[in-house]
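The complex appears here without one of its protein chains, the remainder shown in place.
Chain lettering (A and B) follows the sequence in which the chains are written, and residue indices restart at 1 in each chain.
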Amino acid sequence: MAKKKHKKKAFEIRWKTDLPYKYSMGKLSVKFFKVLKEERKLLGSKCPKCGKVHFPPRAVCAECLVLMTLDDMVEVPSVGTLVGFTVVNYPFVDPQTGGMRPFPYGYGLFQLDGVDTYTMHFINEKEVKNMQIGQRVSAVFKDKDEMEGNLGDIPYFEIIEEE
Amino acid sequence: MSQDNEKIYRGRIKVPYSHTAGKYVKKFLVEIGKNDRIMGVKCPNCGKVYVPPKMICFECFKKMDEWVEVGKQGVVKGFTVVTHSTPVMPLEPPFGYGIIRLDGADTDFVHIIKEGDPSKLNVGMRVEAVFKDRRQKKVTDIEYFKPL
Partner (left out) sequence: MAKNEVGIVGIGQTKFTSKRRDVNIPEMIYEAVDMALDDAHLEPNDIDAILIGNMDHFEGINFSEMWCGIDAAPGYLKPVVKVATGGTTGSSLGIAGYYNVASGIYDKVLVVGWEKLNEGGATTGIITAFDPVWERPSLAGALGPLALMANMYMNKYNVSPETAAMVTVKNRGNAANNPFAHLQMPDIDLDYVMNSQMISYPLRLNDCCPQSEGACAVIYANEQEARKIRDNPAWFHSVATAHYYAYGCDDVMFDLPTATIASKKAYKKAGIKDPIKDLDVAEVYEPTSWAELSWTEALGFAEKGKGGDLIKEGITQMGGELPVNPSGGVLSTNPIGATALLRIAEAAIQVMGRGDKRQVPDVEKALGMGFGGSLWTELVILGNEPLR
């Protein structure tokens, strides 16, 4: 973007960060992505005290302050219900790439069957009129050889017909 | 963002920024670019000359409006030589990095000293600012300081 100094007082210093990070994922997340790739299944974590099933899986149940380990991971279905939806329609820079995230894109809140927490993720719908609260949705996985071991392996959820 | 090590998620944070420099920084850079001189500001209360210039003298909490020219030469108060490399280094190592008190200033200025051999640097030595040929209105218009 060329800088035009048509206003004398607009003196700006522009720069772009490009910082590499190595985030430790934790044992539960590592297992989650491994099982997703090898068995095409989703795992959550279940609190041994209150029984609440958490998705995404995490190590601590917030209400009980109890540790959940690999043994507390349970399979969760990859289908659920649409609880809220929107179509994001404004430009912004995606900090992971430094470039604009393509829009519009569908974004929704789902509750997977049997899970006590909710999940926000992409939906492959760009028209509000095609979405309705209460519809059934299903997670879509990438092909096994394309999976990279991150959330992109579930590129989006799609709306499915009720049986 | 792919991970070759299972236990680590390699992420990046890339965000574009555009910072407003403010009048004081602007004048500082314009004086270097157009008039080949380094300017500081003087506190009306304690008389301290700040280089680089800023609006408030933090000891007196007063606004400073009096601009003074400081010399292009100064004294090294401390130095180091950077010899290791990381992805975010400004230059290829080895390069010297020093705390410089310019003649007439009461605060110190941190910048690059063009000398990669630590045995040739010492506290108290004099250095001189070398300006870039093509000025870009950045603090790197002072490209480096050279030992005298």
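Keep in mind that, in the parts below, contacts are C-beta pairs under 8 Å (C-beta built on N, C-alpha and C of every residue); 3 or more make two chains touch, one makes a residue touch a chain.
Predicted model, so just to flag it, every value in this text is computed and none were measured.
Participant: For a quick check of understanding: of A:L70, A:V128 or A:I160, which residue touches the chain that isn't displayed?
Facilitator: Only one listed residue reaches the unshown chain, and that is A:V128.
Participant: Among A:C50, A:L70 or A:M120, choose the residue that contacts the chain missing from this document, as touch is defined above.
Facilitator: A:M120
Participant: Using the touch definition from the top, which of A:V35, A:V74 or A:L151 touches the missing chain?
Facilitator: For the chain that is not drawn, the touching residue is A:L151.
Participant: Residues on chain B that touch the omitted chain in the whole complex?
Facilitator: 9, 11, 13, 15-25, 54-56, 58-59, 61
Participant: Pick out the residues on chain A that sit against the missing chain.
Facilitator: Interface residues of chain A facing the absent chain: 7, 9-12, 17, 21, 23, 25, 29, 54, 56, 58, 62, 83-90, 92-96, 101, 107-109, 117-122, 128, 133, 150-152.
Here is the rule we go by: only the chains that are shown with their structure count from here on.
Participant: Which part of chain A faces chain B closely enough to touch in the complex?
Facilitator: 9, 11-25, 29-30, 33-34, 93, 95-98, 148-150, 152
Participant: Can you tell me which positions in chain B touch chain A when the two form their complex?
Facilitator: Spelled out, the residues of chain B in touch with chain A are 1-3, 6-23, 25-26, 29, 87-88, 137-138.
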